[in-house]
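Removed from the display is one protein chain of the complex; every other protein chain stays in position.
Our next item is subunit A:
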Amino acid sequence: MRLLLAEDDALLTRAIRQTLTAHGHTLDTLADGEQALHALTTQRFDLVLLDLGLPGCGGLELLSALRDRGDTTPVLILTAHDGLDDRIRGLDLGADDYLAKPFEISELEARVRALLRRSQQRSANQLTFGDITIDLNLFEVRMNGTLQTLPRRELSLLESLMSRAGQLVPRDLLEARLFGFEAVGSNALDLYISRLRKRLDGHGLRIRTIRGLGYVLEEIPAS
């Protein structure tokens, strides 16, 4: 993937470059807002990491200029201002996510992964997470390359979780997807979750329960 980093701090730029190139991405870095905007008009990127305090033209202006001309390249804002107002303003202007400095590398990796996945899904019409792929046209699931046959509700559950992989999917949303207006017991969903957990076993993925809230499909953390 080709990424653009617009950031003027040299040390942070080096750390981010090291992280993202290790994941096999190509990273272009620019320390000036005007230049970054110019680069975005002439070239295509899969993701922009944008510092709000850029010299040249500010990050928010760059973002609004980008969105004004209909460019939908995903944008992850990096900023040392973590005030709520800034966050809301950034997201209102069309940023896809927001990361307050200083952040942990693992946090950055997770956000970048999620944003790239989302932008890919938009174009390929298929969901991929870990070694699982769902073709959204054929409703086929492949795990580690082999075709799997899943009952309708399990497939629907997997699709719902994978379309928001790494994010929390609320319980009531899953229930509505799976059962619609059917009256079901409170543990009906738990049954399907536990069946899906068994299928995911050995694929490096897990479904984490957030009690009273919902589920997160994620990669099993190292350690």
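General observations
One rule holds for everything that comes next: a contact is a pair of C-beta atoms (placed from the backbone, for glycine too) under 8 Å apart; a residue touches a chain by one contact, two chains touch by 3 or more; residues count from 1.
Everything that follows uses one rule, which is that contacts and distances are computed from a predicted model.
With the options "YhhN-like protein", "RNA polymerase sigma factor (Sigma-70 family)", "ABC transporter substrate-binding protein" or "histidine kinase" in hand, the undepicted chain maps to the protein name "histidine kinase" (source: UniProt). Mapped onto subunit A, the interface with the missing chain covers residues 82, 84, 102, 104, 106-107, 110, 166-168, 170, 208-214, 216, 218, 221.
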